[in-house]
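Note that this complex is displayed minus one protein chain, with the remaining chains in position.
Chain nomenclature is as follows: A and B, assigned in order of appearance, with residue numbering initiated at 1 for each chain independently.
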Amino acid sequence: MKAGLTERLQPAREQPVHGLRQCIHAITSRNSSALPGVAMLLIVLACNAFLQPDFFSADSLSSNLQNAAPVILVCMAQAVIVLLGELDLSVGSGISLINCVLAAVPSLTGWGTAATCVAALVIAVAAGVCNGLLVGYLRQSALIATFATGAIWFGGALLLMPQPGGAVPEILGEWFAMRVGVFPLAAIPVLAACALWALLQRHRFGRRLIATGSSADAVFKSGVDTRLVKLLGYVLAWLFVFGAALCISAQTSSGDARLGLPYTLNSVAAVVIGGISLAGGRGSMLGAICGALVLVLIGNVVYFAGIPSNYQEVFKGAVILLALGCTFIGARKPA
Amino acid sequence: MSATLTSRRMLLLVLVVLVMVGGQWAVPGFTNADQLGNQLKIATFLGLFGISQTLAMMAGGQGLDLSVGAVATLGGIIGAAVINVAPAGLPVGLPLALVAAALCGALVGVVNGCGITVFKVPPLVMTLAMASLVDGGLIVWSSLMHVNTAASTTLVALAGRSVAGVPSIAVLWLVAGTAVWWFLDRSAWGRRLMATGANPTAALLTGARVRAVRIAAYTASAMIAALTGVLLVGYVGQAFLGLGSGYVLTSVVVAVLGGVSLGGGRGDYIAVAIAALFITALTSLLTALQIGEAGRQCIFGATLIVFLTMNGWSVGRRAMAA
Partner (left out) sequence: MPLLTATGITRRYGGVVALDNVSIEVNAGEVLGLLGANGSGKSTLSSILAGDNRPDAGTLSLDSHRLPPGEPRAARAAGIAIAHQHPGLAPDLPVWENVFLGAEMCRRGRFLNRTAARRRAAQLLSSLRAGWNLDLPAGQLSVADQQLVEIAKALALEPRVLIFDEPTAALAAAEVESLMRVIRALAARGTAIVFISHRMAEIQALCDRVMVLCNGRHAGEIPVQGKLDEARVLAWMGGAADVDMHGESAAARRHSQHSPRMSAVITASAPNDISPIALSARGLRAGARLRGVEFELRQGEILGVAGLQGHGQEELLDALAGYRKLDDGEITLDGAPIAVRSPREMIDAGVCLVPNDRHRQGLWLDHSVEFNLAQVAANFQREPWRLRSASIRQLVDFAVKRLRIKTSDARQPVRALSGGNQQKVVIGRWLDRRIKVLLLSDPTKGVDVIARKEIYEAIGALTEAGAAAIVYASDTDELLAVCDRLIVMYEGRVVAQLEGPDMNEARVTSALFGRSAA
């Protein structure tokens, strides 16, 4: 349960009058939680640019974007859930499952690209509904419930694809790698997700989602059905998971049931680094995106710094721990 | 509460028997002495990891120790290496290995505990991050140090020996399990842990050192995982990366099935132990039926969800009756 409002008082102070300065202050304070993430991003970006001279070339940016797109999308998915005040530990296996669907369905059913993608989308939404029902309506702990569904999605992926293989519809890969002028098409799923989120933040559902994460009790007392909000929140997140899986599948062109497993921890870590509170209700999507980019670029930095591959894992792990420690110092105590 | 306790233990026992009977019918030879002995060995490891998970969950705050797999691998590798490097004449290899493994586990556990209590990092995130760090560290270590990590004869013997048909490590599990049961049910330590997990405020106001208790729980959890890793090496024959990773999910499943509450403060190790037997039997049955990992994962997940909903209903019903 959240700490009572009155326990989070700052010393009572005179309320400032309206003014331009206050508006600017308001906007920056709304995204202030993302500041550590932005700062870390700038640092890592600088390191990367320093180590890789042609970092800002069109080719390099495009390939970085292709690598980053799925990470960004799965982090956005986790961000939606965390803002809602819950967690989803099954996103990684979900990516594997959708990936294997994309790779296996064409050969199993002979369906074309469009039908395959629709099938994958349906699976993604079903997974979101399943998680949403367990957490929202059956009031299970999101931690363990999604832990369990993650095992089920993994099993499903293995069923479809016991060994890595299969063939994702080629056209996806082609489009993903394409560039129109300087604009890489790989950016489209990310941009679409951002647009959807921005749109929803202007819709009462988007605000109710965040309000529920902030205080489900207050929202419930205001007459809103919080169970439905949670269900729809999970469905929204899994739309993003679908996008992430689509991007990965376009890149790898084949199906692998173990593909998605590292994404779970990464998505949670990115969300935390991006300043989104695990207690819910606080943080911005900008933070999540920064966190995702930080993780991707750290991989780059480690590679380009010539750090031997066997050190990369421990380096990443240490950075994540460090980031976690820094984020939680002075953060609002979870009740 | 004692009624629910016995009923859960009974339910799990019945499930074990069902699986055994079903197994024997579906796959003749399923319950012959060798098979049973082997299953008991596997159940031992699961049961020991179950202890770790039980302690972490009982400490409260949505506690989970997702680093048990990585720590077991750590313990196993360090333990195997120490034995193999120890001077051959003296019988210090095994004790040294156990001490070394325990120390490594304790270190990880203390870091986990501090992160969770002092820095208020949620246990899930903290232990997962530590697991990733430990795994990464092991990659570095194994690429730098070229030490033989094959299981020494002592370890293999330890894991392989049987006493009157009962594997000796199962006896070890029995001893450990009794100790844990004693700890939880019949010692002040156990009361302090349960009180801290179930209601940290009330515990604080009755004089508990809440932080110390939680750090101790995670330290103990990691130490047990590390020592189990050493045993595992003896059973498998070789220490390798990823030795313990398969046990993370199953240890959580076993704890939840055994009725350990994620909210903290409640749990009964005997039920957890029977749950370990059940899961092992179920896994063997699924393997014998040639159901691959896919089916096993799905079945585990589904079982967990069913038990969760059952837990949730009984808690809800009790709350309403209040």
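FYI, a residue touches a chain if its C-beta (ideal position, glycine included) is under 8 Å from a C-beta of that chain, and two chains touch if they have at least 3 such contacts.
The shown structure was predicted, so the numbers you read here are calculated from the model rather than taken from an experiment.
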Option from B:Arg9, B:Arg266 or B:Arg296 whose C-beta touches the chain left out: B:Arg266
Options B:Asn32, B:Ser143 or B:Thr206, residue touching the unrepresented chain: B:Thr206
Touching residue (missing chain; options B:Leu13, B:Val156, B:Ala198 or B:Ala288): B:Ala198
Residue of A:Ala218, A:Leu261 or A:Ala305 touching the missing chain in the full complex: A:Ala218
Interface residues of subunit A (partner: the chain not displayed): 2, 4-6, 8-13, 15-18, 22-23, 26-27, 29-30, 202-205, 207-208, 210-211, 213-215, 217-219, 221-224, 281-282
Sites on subunit B contacted by the missing partner chain, in the whole complex: 1-2, 186-189, 191-192, 194-195, 198-199, 201-209, 265-266, 318, 322
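In this text, only the chains that are shown with their structure count from here on.
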Interchain centroid distance [CA atoms averaged], subunit A/subunit B, Å: 31
Subunit B - residues contacting subunit A, complex: 62, 64, 115, 119-122, 124-126, 128-130, 132-137, 139-140, 142-144, 249, 252, 256, 262, 292-302, 304-305, 308-309, 312
Subunit B partner contacts - residues on subunit A that touch it in the complex: 87, 89, 134, 138-141, 143-145, 147-152, 154-159, 162, 257, 265, 268-269, 272, 278, 308, 310-318, 320-321, 324-325, 328-329, 331, 333-334
